[in-house]
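Would you mind keeping the following structure in view while I ask a few things?
Left out: one protein chain. Kept in place: all the others.
The chains carry the letters A and B, assigned in the order they are written, with residues numbered from 1 in each.
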Amino acid sequence: MNPSITPSAQDLWADIEAVRTQRPLVHCITNLVVMNFTANVLLAAGASPVMAHAHEEVADMAGIAQGVLLNIGTLDPYWVKSMQLAFAAAQAKGTPVVLDPVGAGATPYRNQALETLLETGAPAIIRGNASEIMSMVNVAVQSRGVDSSAHADDAVSTAQALAQRTDGTVCASGATDHILHADGRHVTLRNGHEWMTRITGVGCALTALITAVHAVQPDAWRATVAGMAWMGVAGEMAASKAQTLGVGSMAVFLLDTLQQLREEEFVARLQLAQASH
Amino acid sequence: MNPSITPSAQDLWADIEAVRTQRPLVHCITNLVVMNFTANVLLAAGASPVMAHAHEEVADMAGIAQGVLLNIGTLDPYWVKSMQLAFAAAQAKGTPVVLDPVGAGATPYRNQALETLLETGAPAIIRGNASEIMSMVNVAVQSRGVDSSAHADDAVSTAQALAQRTDGTVCASGATDHILHADGRHVTLRNGHEWMTRITGVGCALTALITAVHAVQPDAWRATVAGMAWMGVAGEMAASKAQTLGVGSMAVFLLDTLQQLREEEFVARLQLAQASH
Partner (left out) sequence: MNPSITPSAQDLWADIEAVRTQRPLVHCITNLVVMNFTANVLLAAGASPVMAHAHEEVADMAGIAQGVLLNIGTLDPYWVKSMQLAFAAAQAKGTPVVLDPVGAGATPYRNQALETLLETGAPAIIRGNASEIMSMVNVAVQSRGVDSSAHADDAVSTAQALAQRTDGTVCASGATDHILHADGRHVTLRNGHEWMTRITGVGCALTALITAVHAVQPDAWRATVAGMAWMGVAGEMAASKAQTLGVGSMAVFLLDTLQQLREEEFVARLQLAQASH
């Protein structure tokens, strides 16, 4: 594929429409803090979420899903094993697996768990903030819990290294999002609003949304661009509506907007650009 | 009891009022996705929720509750054991147990867990979507995660068989809800709005609400009709208010409406009918 081809807003809109009409089943093994919001984001977007983690059924559930999300936010040994079982089952069926390395770098245990998952298989997509992406390629970053202490721009070279390792797509999100693929494609996206970091689980739910798009759009990189753009545009519209109210109202409006977003709004707001190297 | 007697809107309203004034304590062993929303639905309705699952205390907690909800949405062996312990403790005290078979049919493990629970005791009420109810009597249904792939009308005969097995009430919910009892009573309810399936946990919280009603209304079938009607009417009012906004706002308005619903609104909107066979 020609790395220079940036998808058009209409291309990305077609992916959003595909989620709405095909309603993919997305199996989420995610953290305890964001399960509810993640399910609501997927439902607002038109997808069908299912959460399951028992070792006795997690492979079966991954086997009937069109996409599998792994998120280590509140990991423990039982849940890491759940993720490994789902990952293996999904790979055996050719179902895409998307990884959200929440809090990578914050503790040695998180880094070990991520290494275990990367040894289990190659995630089609990894999305994290700059600190998380940098931690995943052993760049020493002063992590601070689950919030980023670095700028996404600083994570570009490590994101490229990570994409090479997985032969897939990596997204380092921030004020400017960088979306890179192992084949060299690289765009930046400048949608979104800083208040999105003041609502818990927006990043986690974003990774789930990308999983839903990849369930209907086989190109992992393009699915990531579409999912990031969908959430970014909806986020800035929700923030604008909540300006005089606050972040509580914004979270509600974000779900509203993910559901109700129209093509002309999406096209008018999209700020996507080919990255220059 | 005469199977032909359909409760009046005023009868059902009396049950709603009883929840508001008696504030029953409802012990919920439910899934990780919907715990927060379930607690908020019960509180908005006037009930008092408590969640507890430790094997060391789950029987004690069930013992002080007026109703026990079991929901297998994110089951694993520890939690299935918790449900068994609570179930046995509740039965020993004569406290009603209500079962929500989330995702029945999606994996063999779910079906086994449900069989284990049905061998532990007889739930006073079982509420699920059509796929779930059909799976519980071994009808081959193509399940799709936790969303239904069948119409509630198709589940009537299996719901009847299940009600016979438990000698209790079974509700197969959908666009039309069917509420049946082992003694032959059977009504349909046509309240609600399709957006209720676009908010995670509405079904799960509905089963919790039914548990709260049954805690104050000894007749399991009538309590189920009252709980279903309360949520159905509140859901359509919330959807109407959120029409130009979206499903995020609707979830907020649903809690508002459960709390603020007035008798005249309830009576005017109720669409309850004797089922014809």
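Points worth noting:
One rule holds for everything that comes next: a residue touches a chain if its C-beta (ideal position, glycine included) is under 8 Å from a C-beta of that chain, and two chains touch if they have at least 3 such contacts.
Nothing here was measured: the structure is a model prediction, and the numbers come from that model.
Check B:E57, B:D219 or B:E265 against the missing chain and you find that the one touching it is B:E57. Across the entire complex, the residue among A:D76, A:D153, A:D167 or A:E263 in touch with the chain not shown is A:D76.
Although one chain is not drawn, the whole complex shows that of B:A44, B:A90, B:L117 or B:A159 it is B:A44 that touches it. Summary of contacts with the chain left out: across A:A9, A:V33 or A:A161, the touching residue is A:V33. Contact between subunit B and the absent chain runs through residues 25, 27, 32, 35-36, 39-40, 43-44, 48-57, 60-61, 64-65, 78, 251-260.
Summarising the interface, subunit A meets the missing chain with residues 31-37, 73-77, 103, 106-110, 143-147, 197-201, 242, 245-249, 251-252.
Here, only the chains that are shown with their structure count from here on.
Chain centres here are Cα means. That of subunit A falls 33 Å from that of subunit B.
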